[in-house]
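Every protein chain except one is present and positioned as in the full complex.
To keep things simple, chains are lettered A, B and C as they appear, and every chain counts its residues starting from 1.
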Amino acid sequence: MNIAFIGLGNMGGKMAHNLLNAGLTVHGFDLSEVAIAHFTEAGGIAYANPQAAAERADVVITMLPAAKHVKEVYLGENGVLAVLKTGSLCIDSSTIDPQTIKDIAAVGAKQGIQICDAPVSGGTIGAQAGTLTFMVGTQSNAFERVQSVLKPMGKNIVHCGEVGAGQIAKICNNLILGISMAAVAEGMALGAKLGIDPQALAGVINSSSGRCWSSEICNPWPGISANAPAGRGYSDGFATQLMLKDLGLAIEAAGQVKQPLLLGGLVQQLYQQLCMQGNAQLDFSSIIQQYLPKEA
Amino acid sequence: MNIAFIGLGNMGGKMAHNLLNAGLTVHGFDLSEVAIAHFTEAGGIAYANPQAAAERADVVITMLPAAKHVKEVYLGENGVLAVLKTGSLCIDSSTIDPQTIKDIAAVGAKQGIQICDAPVSGGTIGAQAGTLTFMVGTQSNAFERVQSVLKPMGKNIVHCGEVGAGQIAKICNNLILGISMAAVAEGMALGAKLGIDPQALAGVINSSSGRCWSSEICNPWPGISANAPAGRGYSDGFATQLMLKDLGLAIEAAGQVKQPLLLGGLVQQLYQQLCMQGNAQLDFSSIIQQYLPKEA
Amino acid sequence: MNIAFIGLGNMGGKMAHNLLNAGLTVHGFDLSEVAIAHFTEAGGIAYANPQAAAERADVVITMLPAAKHVKEVYLGENGVLAVLKTGSLCIDSSTIDPQTIKDIAAVGAKQGIQICDAPVSGGTIGAQAGTLTFMVGTQSNAFERVQSVLKPMGKNIVHCGEVGAGQIAKICNNLILGISMAAVAEGMALGAKLGIDPQALAGVINSSSGRCWSSEICNPWPGISANAPAGRGYSDGFATQLMLKDLGLAIEAAGQVKQPLLLGGLVQQLYQQLCMQGNAQLDFSSIIQQYLPKEA
Partner (left out) sequence: MNIAFIGLGNMGGKMAHNLLNAGLTVHGFDLSEVAIAHFTEAGGIAYANPQAAAERADVVITMLPAAKHVKEVYLGENGVLAVLKTGSLCIDSSTIDPQTIKDIAAVGAKQGIQICDAPVSGGTIGAQAGTLTFMVGTQSNAFERVQSVLKPMGKNIVHCGEVGAGQIAKICNNLILGISMAAVAEGMALGAKLGIDPQALAGVINSSSGRCWSSEICNPWPGISANAPAGRGYSDGFATQLMLKDLGLAIEAAGQVKQPLLLGGLVQQLYQQLCMQGNAQLDFSSIIQQYLPKEA
């Protein structure tokens, strides 16, 4: 198995590292010289453009910031589809809209190239530890092959459905996540203001019907969840601006199919407000700041 | 232990039944003759007013629809505080605002009567089975006694803090619950419209950061959670109008302490809209109807 | 015509002054000694309680903070209904829920006393100048008499319908006002951030379909509307906490008739947030602060 890895940033670089650690040959490309330097130090082979990296590969993994970069890497001037052989496999782990990857997969299918989506959850910590969750959208007959490729990078590889289903699962999950985090922030801040001990309140919620990932694992009130960003000034978490990006994808996808997102539409703007106020890099659980009086 | 039980309706009647089953003597009152008939059939002793029932008791439990009834039963013309002896214990399991029970407890304290709040979760099914969760607000030195009284009716008796803390915990929990249910409804409806299989989507969410009680135990999409109301036409659940009542308590309490509930304020109105459209009696997970095209 | 005026605060004191200026005899009551002092200086006759003032009157005007005060003044221990003669007229200019005044009017009707609601708009400036708008709810046959009483205090006396209709009109108007002000704040802040000159933008809006009282008369962007609070640090306007009170009345009344207020529910919480942040006394157009980056 010869792998080309396009996009060696905060996430992609760590993921490629795990492939190299597993003894695989990885041909890589990134626009950043720093990213390339880390990659070659770890044993990767760097190329001047995506196409050059893909020429040596039968599997391509992409991890890119947005849909336009994904389109460019697959279909653009130095795009990989132009050089891949029939029977190749491409896995896009970027978080983008479902339609874009469906469109690209349709182009690939004409050339006998299987393209699937496999966005991740788990953040840079999961990328480093090789414990990411991959939400895979692909034809059933390709899933086993996808699984074998992703195995060194993740501990949880879920087949969500046909191409695009991985992206759909991710944006729906993160839509719920973004709303429930704000809900927990409202509830914790209300309880504290009303005089209940936040620890006691969290205890009740987490053993009752209000419990959710945001109340248990990443409670926005400092000191509730062990190791949550709230305990370290909301640093080193899932940045508010990334949550904002994912909510934007949800709302865009919803608009395309004429589906209303009443809470989603509001909560997107609340995270936007948080970013405007200078908190774009903080963990999204810092939304609780909107519910606390400003410090003197 | 001689118990007076005031309020023998859907919840209170079943709770009193479990006390009788435990071999306790229960003096009861309710305005409804039907409720009284069920109570006496089960071995309870009925009285013409709350005071008459309380005269025979050293423990009073109240389970009433709203704050005004609670005030009336404790402080009104035939109120129980007028006849209880020093050292008596009163437990209010109604869901009301935290301030009202604090005010009543202050009156009781002057007479040497301990009054605490212990609202429940678990619904009529939990009431019948004796598996309710009680969220108890009381001074620490009274908690053990409260626990021994509530034991025949619940499996989970949580000490939340001082008087009022039980109500605070409940309204904060239900605030988060009401929002997260609507969030799951939005996410499931979006995913389904985008073409992912709802079972697969729920699977991803429930093993990821979107998971919550509303996605796991009471998923609003039919057929996902075993025994959830969604699978039986949203019947026999937590009625939308009761969720609406609890959200109203959260917003009222928040207003008293000048705390904003941005999502709470919106979601209250969404459940209000659902009630206006004739769904007040359906389980609150029927909020998903607002995200589905109307049937032809 | 002998008038009793109960409630001589910021609004009521100025209104009573205009009655005195018109040569009328005014018997007054207020809890505040300062208010009483101003009133007697202007020629009013002060009493120790509402009842004492009302005994000398055939017309009672009330201007009080909230429904509980109104109930107390009409129906309480020293309430005015106990001493008024058949044929008396009572006008409540407080802003309260519609149901309370209907209930009080029903009591009055049994004694042959006509009670109507006449909440005002125009603020303390209008109260001083005698240019208030009165929104009157009363039987048609009493409107002429009400008009003659209110004339020295207002320039616009509108008959809205039966008792309670004045309050309904006011809360519906202020609901729209509270939302449209926030809408103008969003639009002006967006335009400015996108680079259009705020003056030019306001010019377009005010000659187009976005125009409203909030964009024309009280634009939240400083320097657009002559004499608007935005031009003087949002001072001396309609305090955010009063807007919050009126939105609370709207939402309470809506809840009683099972009517959803989706934008109203959200906007109430936005003003609540503004109050939490220390701006309760500022004009409600200061909501625009939520749309501007915090100053360094």
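What we mean here is this: a residue touches a chain if its C-beta (ideal position, glycine included) is under 8 Å from a C-beta of that chain, and two chains touch if they have at least 3 such contacts.
What you are looking at is a predicted structure, and each value in this text was computed from that prediction instead of being measured.
Contact with the undisplayed chain is limited, among A:Gly87, A:Gly112, A:Gly233 or A:Gly255, to A:Gly255.
Within the full complex, the residue among C:Ile6, C:Leu20, C:Leu81 or C:Val184 touching the omitted chain is C:Val184.
For the chain missing from the display, the contacting residue among C:Ser215, C:Thr240 or C:Asn279 is C:Ser215, taking the whole complex into account.
Residues of chain B that touch the chain left out of the display are 262, 266, 273, 276-278, 290-291, 293-294. Mapped onto chain C, the footprint of the missing chain covers residues 98, 121, 133, 135, 156, 158-162, 164-165, 168-169, 171-177, 179-180, 182-184, 186-191, 193-197, 200-201, 203-205, 207-215, 217-218, 250, 253-254, 257, 259-264, 266-267, 270, 290-291. Contact between chain A and the unshown chain involves residues 248, 254-255, 258-262, 264-266, 268-270, 272-273, 275-276, 280.
Keep this in mind: only the chains that are shown with their structure count from here on.
For the pair chain A and chain C, the CA-based superposition corresponds to a rotation of 180 degrees in steps of 5. Chain centres here are C-alpha means, and the one lying farthest from chain A is C. Chain centres here are Cα averages; for chain B and chain C they lie 38 Å apart.
Averaged C-alpha coordinates give centres for chain A and chain B that are 39 Å from one another. Those residues of chain B in touch with two or more other chains are numbered 254, 259-262, 264, 266, 270.
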